[in-house]
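Up next is chain A:
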Amino acid sequence: MKFVPRVSLFVTCLIDQMFPQVGIAMAEVLERLGYQVDFPEAQTCCGQPAMNSGYPEEARKVACHFLEVFRDAEYVVVPSGSCTSMITHHFAEIFEHDSKRCEQSLSLAPRVWEFSRFLLDVACVDDVGARFDGVITYHDSCHALRELRIKDGPRRLLAKVQGLTLREMEAAEECCGFGGTFSVKFPEVSGGMALTKIDSIRKTDASAVVSIDSSCLMQLAGVIQRAGLPIRTMHLAEILASR
Partner candidate 1 sequence: MDRNLYTQLFGQNLEKLAGKSFVVQTPDQVAGCLVDLLSGKRAVASNAPFLDDCGLTRLPEVRTGFRDREELRQACIAADIGITSADYALAETGTMVMLSSPQEARLISLLPPIHLALIPRSRLLANLDELLATIPKPAGQTSSMVLITGPSRTADIEQILIRGVHGPGEVYAVIVENA
Partner candidate 2 sequence: MPDAPTQAFQQTIADSRLQLAIYSATRRLIDHRASAVAQDRLPDYQNLRDHANRIKKHTIEHLDYYLEQLESNVVAHGGQVVFCRTGDEVADFVLSLAKERGASLIVKSKSMTTEEVHFNEAIERHHIETVETDLGEYILQLAHQRPYHIVAPALHLTRYDVGELFSKTLGVPNETVPENQTKIARAALREKFLHADIGVTGANFLVADSGAVVLVENEGNARLTTSAPKIHIAVAGIEKLIPRAQDLAVFLNLLGRSATGQPLTVYTSFLSGPRREGEIDGPDEFYLVLLDNGRTKLLRDPEKRQSLYCIRCGACLNHCPVYRKIGGHNYPWVYSGPIGAIITPQFHGITRDAWLPFASSLCGACAEVCPVKIEIPKLLLKLRSEVTSAKQREGLGGLERLGFRAWAWLMTHPRIYRSLASLGSKLSPSLPKIGPASANCRAWHQKASTNCGKKDRRDDIARTNSRRYPNRIGAGRSPQTGPS
């Protein structure tokens, strides 16, 4: 009988709590491609919020839990660039004085995949049979762009979506201003950064802005809503799940 590859979803705490439709969309796309998808229920968070706020000890605790939950996973697929890079690039750093956990991190890291990269490099597909009518623009989320070097991948996937037109915005690579607790501690600066981004989005006349990070989309959605603009914020997974 044929072998069915199994992927474990790490949906991230943000998506789990606030944008579950993104996780569901990702699971749908993966299943459509023939993967068996599981959701280890003990999953919570990668620890990034504590790390970024200057609490590495708390981040370590949460990261330890993550390592346990996903220890035996063959593939961990994550609908977030920043969470993926936390796991693949920063776990080894935060465990630098804990050789056992460091080794576990290094062993897990190659099995952890940001969603778009999983599709292109593991599933080896760029066309998932999606359909989405409209003009969209793409926001390059910072960790994905600079730490994971994800730039062309999502664009390749979007190019194969029927009915979709991708129009690049000028400030595609500029930060949206979220930065986790940064948006809470420095709301005026964070908001100012988001406004600059929204300005750039508007110039494309796109009806939606797409990203692989829900945190960015959440940040942009807040400003869009306050400005009363007809722009949707959509995760790449939602676009790819559309038919």
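Here is how the candidates were picked: all candidates are chains of the complex that A comes from, given by their letters.
Here is the rule we go by: contacts are C-beta pairs under 8 Å (C-beta built on N, C-alpha and C of every residue); 3 or more make two chains touch, one makes a residue touch a chain; residues count from 1.
Note that this is a predicted model, so its numbers are computed, not measured.
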In the complex, chain A is touched by which of the candidates 1 or 2?
-> 2
What part of chain A is in contact with candidate 2 in the complex they form?
-> 1-6, 8-9, 11, 13, 16-21, 23-24, 27-28, 31-34, 36-45, 47, 49-56, 58-59, 61-62, 64-65, 69, 93, 123-125, 127-129, 142-143, 146-147, 173-175, 177-183, 185-186, 188-190, 192-193, 196
